[in-house]
Every structure is written in structure tokens, then in C-alpha cells.
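Just one protein chain is left out here, and the rest sit where they should.
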Amino acid sequence: MVVTADRPPTLPSPVGTGAGAVNRGPDISRWLRSAAPTATMAGPAFALFTILMIVPLIMAICYSFTNWNSLSSTLQFVGLANYRKVFSGGAGMMRPLVVTGVLSLAGTVVINVVAVTLAMLMNRPGRLYKLYRSAVFYPYVVSAIISGFLWSAILNPQGAAEHLLHGLGLGAAPFLTNGNWAVGCLVLVISWNSIGFSLVLYLAGMQTIPSELIEAGQVDGAGPWRRFHDIIWPLLSSTVTVNIVLVLIGLFQTYALVLALTNGGPDGQTQTVAYQILAIGYANGELGYACAGSVVLMVGTAALAAAVIGYRRRKESSLT
Amino acid sequence: MTDASVSPRSDRAARPGRTRHHLGSGIRHAILIVVGLVWLVPMYLMVVNAFKPQTAILSSPFGMPLGRMTVRFLEHALVNPTFNVLHAYGATLLFVVLDVTAVVLLCGPVSYVIARGARKRYQVLLFYFVLGTFIPGQAVLIPAVYVLRDMHIMNSIPGLVAFQTVGSLPVTIFLYVAYIRSIPLSIDEAAKIDGAGRLRTFWSLIFPIMRPIVATNVILVAMGVWNDFVSPEIILGPTSGMQTITTGIYEAIGVYSTQFTTVFPDLLLVLGPALAFFLIMQRHIVSGLTAGATKT
Partner (left out) sequence: MKRRSTKRLAALAAAGLAGAGLVGCSAPHGTSSTGGNKTGTLIWYVNKTATLTPAVYQKVADGFTRTHPGVKVRIINQGGQGTGPYFQTLISSGNSPDVGTGIAITPQNAKDFVNLAGQAWARQAAAKNPLIRDYEINKGIYSTPAGYQIQDLIFYNKKLFAKAHIAAVPTTYSALTSDMAKLAKLGVTPMADSGSFIAGSQVMAMALSTIYQHNLLWEKDKSAGRVSFAHGPWQQAMQIYRQWIQKGYIDKGAVALQYNTVDNDFLQGKYGMYLVASWFTGNIAQTPPPFPVGVFSVPTLDGKTPAPQAVVAAFNWEIPTAAKHRTLAEEFVHYLSTNQKQAIAPLVKADGDFTQKPLYHLDSVGQAIQKIASQTKVEGVPGGGENVEPNGFATYMDQVVQGLWGGKSAAEVAHELDTWWNSNKGSSS
């Protein structure tokens, strides 16, 4: 399929872009409609998805209104008590909710801004540029739990980072010993891990933009910023949208990194909602409370993602 | 948006433009070298400190005191009874292969049905699956454990494969459906005229055309499984006797995360092979990831 100048390169969008609305004859329709092959072709995926995602989801919603502790046969309906606890401070999830939100939003912004900037800088042919790209992309194979342990060793009061500061003549910084600094470190490590993937995506997107368009902008005297803002950014639109949403959704589930980097500390100040659900809810046998947290997490994720998609859709449509 | 027409201008003299471009290129490389080095520093620290005793690590983490370097901590990490690195690699690779296979086998046909389906119900089915994108794994993990127990596959390979596969279904189906929709119906029509059933049409005609998006999808799923910690930790669990790279390293380091003579060698052991693989395969990984991202 040929890419023409007026057809923006995108990650494929299956919903109503007109790509699928091709003329179908009556023969094809009937053939496509026949039931038996549909059942065998769609059945397994549908069944597995329902059993292991939808059914547990419904269970989670139901159990969130009980005092389920996985063992006790005295399961009781407790109304909104778990949700009240979720939204309370102290031993509740109030601060974790804030931390999760801040982490996700800040992380998404940092990752995408830096990735796009680096993509602009690296969008040149040549082996040297591929080397730079590799240098930034390799953390993709470093799992969050490994990353957490590695950076915990680096940012520890006895670690390399403090040494560096000392060597530069600066005082010690409370990387992991101050609550807010520690959240910042989380964003830093997440960015180190994830920018590479977004970078590769944006590079690919940029490389499908016909160079005539960019050169034309150069000829017209547009500087790098204008070229980016007026030509490249709009054509990257749907790639950006999908990437932002997926990154955001992923960040909402941050758990393993927190476990390895700070274990929720200091003073529980880097706990995320997922950490509360898994490391606190499970560890105290308070599964009803954990389910309530899960429901809140899901609603928050869906709402924020929908908001981002809606906003970006409006932006995209205003550009085309 | 600026006019795309080309018009020669007198200030676009060759020499000033070339000089400008060259200076820009120098700064560009300088910035990118710094960026690259910053990104690589953690690896340098990990490798260098895996061979130093605790006192050397504490007194000079960036240094390479050749006289005091030793492999004894690395050896210790290799024979750690808590963490058999080789087995963990094997187990993780097994799950990668099984999950990727399961995902492709399950999602291919259903995506084809959805993509070619004209009726409203197929849109609903797509929406049903895409809904899964917003459902965090941790949210359903707790009850899913009890579902798996009722199915008698908890703490087992099939159980973990099933759960991880389901996690990958939404994004996979999303990508496959979009891609299939861009494949001309003439191919299906030709198959139908030849008397092929839909399943056969899909696998023998459509699927080969889907290679770019399947490549992207395979890499996404493989990396997701490779890096997954929570699912194997809870579903496989210590009682299964099986560790993945992630659960194994968590158990090996555990409460010893400030014992640097444990941390760095263990990390090196775990990351070394993965990074080597990455270095060799990265061209394919990158092209695979981007193959499906752009319609070429």
C-alpha cells in the first residue's frame, strides 16, 4: 500500500477510519456470516478472555463490597467500607493514589517529550545514529524489578550517585530517603527504561514522513522548531496518541519497580495503588480492600485514557 | 501549515547553509554522545562493581582497581542455591515461546472474523476485547487466581501461560484487526472462489500477508512476558518450584539489596545474556517493532 503525502502514516486504527468500508458483494457477506467457522475461530479467544479477565473483573467488583480474606468462611457484605478505606489517608490509599497519578502523568510527559526530541535529533541516516539509538533503547530488555535493584544500588546513600555529587563538590542529596525525591527518582528510572521504546516508535513514524515535506519547510525558512511543530508533529498524531495512552495505562500499574527501588518507603511515601493492592492488601489478608483498590485503579485508568483519547481525537481531527 | 511548493530564494546560498548545517551536526553529535553515555552509565557501574569487594565498591564505585578485582562474588552468585540462573532462563524462554504461540493461534482467527465481519456484533466483539486494555493486571490477578485454582491449573505452566496470554489479547487483537482491514478483500474472494473455508483462507492466505504486524506483535508479547514479574510471582509462586528470571532475581537479592557484593554480580548474571542477545538482534528487534507501526 503506497503512502501518499495526504495520507498520514499511523499506527493502524481499526475504528471507523473508512479503511474497512470496502464494497462487499452479497456472496462474500453470506460467506462471512456463516456461523460455524465463526464459533471455532472466535470461540477460544472469547472463552479464555471471558474466563480469565471478565469473570475475575466481576468477581473483583463483587468482592470489593465484602470483607473477603480468601480463607474465612464468614464472608460478609460491608457496603462501601472498603472504598472509604481506599480514599482515606494514613493506612488507606489516598497518598498512593496521588503518587500513582503524579508518577503516571509526569512519566508520560517526560517519556514522550524526551523521546520526540531525541527522535528529532537522531532522525539521520548513518551508523553513528544507530549507535545512539541502541544506547537509549537497550533498557527495553531490562525488566522493572532488575532496574529497581540496579538503581537502588546507585541511588543509595552509600552508592555511586552520592559519590558523584561529592566529587563535584555538592552536598548529599536525599534521593531515596526523602519521600518526594524518591517519587522523582521513580519517574527518572521509569524514563530511563521506557524512553527507548517510544524513541524507536517516533523515529519510525518520522521516517515515513516524506522528506520533500520537510525540505520544503526548510526552503520556506522554517527553523527546526517550526518544521517540527507544523509538519512533523501533526503527521505523527495518531502514533503519539496510541503511545501516550499505552504508556499512561502501563504507568498506572507501576509495582515491581517500587518494590525493588524503595519497597514503598520511606515512610510509605512511594507506595502506588498497585503496591497497596499487592504488597499490603495481600500481605494483610485484606482481599476485599485490595479488590476495592483494583476497581478504583481501573476506573481511574479508563477515565484518564478516555480523556486523553478524546482530547487527542479532537486535536487530530482539527488538523486534517 | 506552510505551503509545500518549492521556490528558490536568494538567501539559500550554498555556503552559509552548509556551514550552518555542519555546526548543527557537531552540536547534535555532542548532545547525543552525552545522552548515550548517561544512558550507559548504569551498565558500566553494574559490570565494574560486580568484580569488586564491598569496601572497594563503597570507596570508589566508578573506579576499576585492577589489583583488587575478583571473580569470587560472581562465582558465589552462580552457585547460589536460591537462584538457578540457567533454569530461570530456560523457564522464562519457555513461557515466551508458549505465550507467543498461544497469542498468535488465538488472536489470528478471531481478528480475521472481526475485521471481515460486516455486522454490528463484530464491532461489539472488538470493543469487548479492547476493553481489556483498560483492565490492569493487578485488578484481576486476585480473583483470577481462584478461577485458575478451580480449573486446577494454578501454580502450573498452563495456568501462567493462560493468564499471560489473556493479558496480551486486547492489544494483539487491536493491531491485527486494523492490519487485516487494510488487506484487500479480493484475496478473500479469490480463496472463496477456489472453495477454501474461512479458517484455511486465513492461515494460508491472509496470515502470510500479516507478517509485519505479527512481527511487531511477537516482539511486544515476548518482551512483555520476559519482563513480567507479578504474574509468575503469584501464579507460579514459590510452591511450583519454578522460577523465572524476574522472580528468581527477586528471591536472590530480596533483603540483600544493599549488599552490593550480592546485588551487582546477580544483576550481571541476569542481564549479561539478555544484553548480549539484544546487541546481536537489535536490528531485527527494531525493524520488527516498527514494521507494523507504519504501513509500507
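Structural remarks
Chains: A and B, in written order; residue numbering restarts at 1 for each.
By definition in this document, contacts are C-beta pairs under 8 Å (C-beta built on N, C-alpha and C of every residue); 3 or more make two chains touch, one makes a residue touch a chain.
No experiment lies behind these values; they were computed from the predicted model shown.
Listed residues A:Leu52, A:Ala106 or A:Leu176: the one in touch with the omitted chain is A:Leu176. Checked against the full complex, the one of B:Ser60, B:Asn84 or B:Gln259 touching the unshown chain is B:Gln259. Contact with the chain not shown here comes from a single listed residue; of B:Ala77, B:Ala91, B:Ile114 or B:Val145, that residue is B:Val145. Listed here are the subunit A residues that touch the chain not shown: 67, 69-72, 74, 90-91, 156-158, 172, 174, 176-179, 259-260, 263-269, 279, 282-287. Residues of subunit B in contact with the chain left out of this view: 81-82, 142, 145-146, 149, 154-155, 234, 237-239, 241, 247, 250-251, 253-259.
Here is the rule we go by: only the chains that are shown with their structure count from here on.
Between the CA-based centres of subunit A and subunit B the separation comes to 14 Å, rounded to the whole angstrom.
Put simply, subunit A touches subunit B in their complex at residues 1, 3, 5, 9-15, 19-20, 22, 24-25, 27-29, 31-34, 37-38, 40-42, 44-46, 48-49, 51-53, 55-57, 59-60, 63, 118, 121-122, 124, 128-129, 131-146, 149-154, 156, 158-160, 163-164, 192, 197, 200-201, 203-205, 207-208, 212-213, 215-217, 219-222, 226, 230-231, 234, 239, 246, 249, 252-253, 255-256, 259-260, 274, 277-278, 282, 287, 290-291, 294-295, 297-298, 301-302, 305.
The touching residues of subunit B, when paired with subunit A in their complex, are 1-9, 11-12, 28-29, 31-33, 35-37, 39-40, 42-43, 45-46, 49, 58, 60-62, 106-107, 109-110, 112-119, 125-126, 128-129, 132-144, 146-148, 151, 162-163, 165-167, 169, 171, 173-175, 177-179, 181-182, 184-185, 188-189, 192, 197-199, 202, 213, 223, 226-230, 234, 245-246, 249-250, 253, 257-258, 260, 263-264, 267, 270-271, 274-275, 277-279, 282, 286, 289-290, 292-296.
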